[in-house]
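Take a look at subunit A:
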Amino acid sequence: MSAPDTVLKVADLGVSYGAATAISRLDFEIRRGEFVAILGPSGCGKSSLLNAISGLMAPSRGRVVVDGDELYLPRSRDPRLGYVFQAHRLLPWRTVKQNLEIVLAASDVPRETWDARIDEILGILHIAQFRDSWPMRLSGGQRQRVSIARALLVDPSYILMDEPLSTLDEVTARSLRQELTGICQRTGATVVFVTHSIREAVYLADRILILTRGPSTIFEDYRVPIERPRDYDDARIAEVEADIIRRIQAPWGLGPAEERQSA
Partner candidate 1 sequence: MRIAEKRAWSVSALLLLLPAWWIAHRSTTFIASPAEVFVHLPGFLADPGTWLNIGVTLWRVAAGLALGVAAGFFAAFAMRHSRLLREVLGYYVTGALRTPSAIAAILAVAIFRGSEAGYIAVVAFITFPYMAVGLRDGLESADRELDELAQIYHLGLWPQIRHITAPFVAPFIFSALRNAHALAWKVIVVAEIFGAARTGFGAAFEHAWNYMLMVEVHLWLLVFMAIVLLAEYGVIRRLETFVFRWRG
Partner candidate 2 sequence: MPDLIAKTMPFLRLPRPGPALAGAKLPGLVIALGSMLLIWHLGAMAVLPWIPAPADTAVEIWANLQSAEFWHDFRLTLARVLGAFALATLLGAAIGILIGLSERAEAFFQPLLALALAVPDPVYIIFAILAFGTGETAGFVALTVAVAPFVSNIVRSSVHARDRGLDEMARIYRLPRSAFLRESLLPQLVPALLTAARFSFALSWKLAVVVEAIGQPDGIGASIFESFRLLRMREVAATAIIFILAMQLLERGLLGRLEKRLLRWRA
C-alpha cells in the first residue's frame, strides 16, 4: 500500500524496444510537495522513463499511478502534469500571455480567473514585464522562466523537469536554480527533476533517485542530509556530492578521469 499523499507511484516498470531493454525494473513513489531528482548516466533509459511517467508512451510492463489514477488503462485520461522541457517548447508565434492561455483553455480553469493567475505566476517568476512579448524576443533564461510558469499554471499533480537548466549559461542557470527552490516552496509544487549534474541534484532535491547504467534499475534512493535553505557553494554540498560520486563509481563504471563527463 502506498501512503495517502503519494502523487506518483511507479511499480515494476519495464521498457524494452524489441530485444533491447532500456529499463529493466523500476519501483518508486513520490509524495506531495517533494522535490525529487533523478540522476543517471548517459544512456540510462532516461527518456523512456520520462515518456512512461508523463503518459506519452506506454511502458512494456508495470504500472504508473498519478494521483490515484492508473495511466495506460484503456479508459484512463492523460494525467494533469506540468513539464519543463530541455528546450522551452513555447509556441513562437504566440505571446507569453497567449502561450499560457492556450494551456489554461485546455485545462478546465474558469476563464474569469485566467488574468489573475497569469499575473500572479509571472510575478513569482519575475517576468511580468514580458507578458505581451513574443518568445523569440526573450533570452534563454526568460524563456525557461515562461516554461516553468506554464508548468505551474495548470495546477499539476506534479511537475516534470527534464534538465531545464542544461541549455542555459552558468550565470543564468545559477540564479534560476537558486529561485527554483523558493518557487516550489511558495507554490507547494511536487517536482521530479532529471539532471546529469550531481551538484545540482544535491542542491535542489530532498531525495535523489540514482539509477544504474542502462538497462536501468534504481541503484540507490538517496536522502539529501542537508537542511534548507542551502547554499550552492556550501562545503557540505560539495561533501555530499563527493560522497555520491564515490558510491556511483563502480555501478556507473567510471574511472576518475570520466567523472567530469557525467557531471
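Selection rule, in plain terms: all candidates are chains of the complex that A comes from, given by their letters.
Just so it is clear, a residue touches a chain if its C-beta (ideal position, glycine included) is under 8 Å from a C-beta of that chain, and two chains touch if they have at least 3 such contacts; residues count from 1.
It should be emphasised that the depicted structure is a prediction, and the values quoted were computed from it without experimental measurement.
In summary, of the candidates 1 or 2 that share the complex with subunit A, the touching one is 2.
Taken in their complex, subunit A has these residues touching candidate 2: 54-56, 78, 80-81, 83, 85, 87, 89, 91-94, 102-103, 105-107, 134, 136-137, 150, 154.
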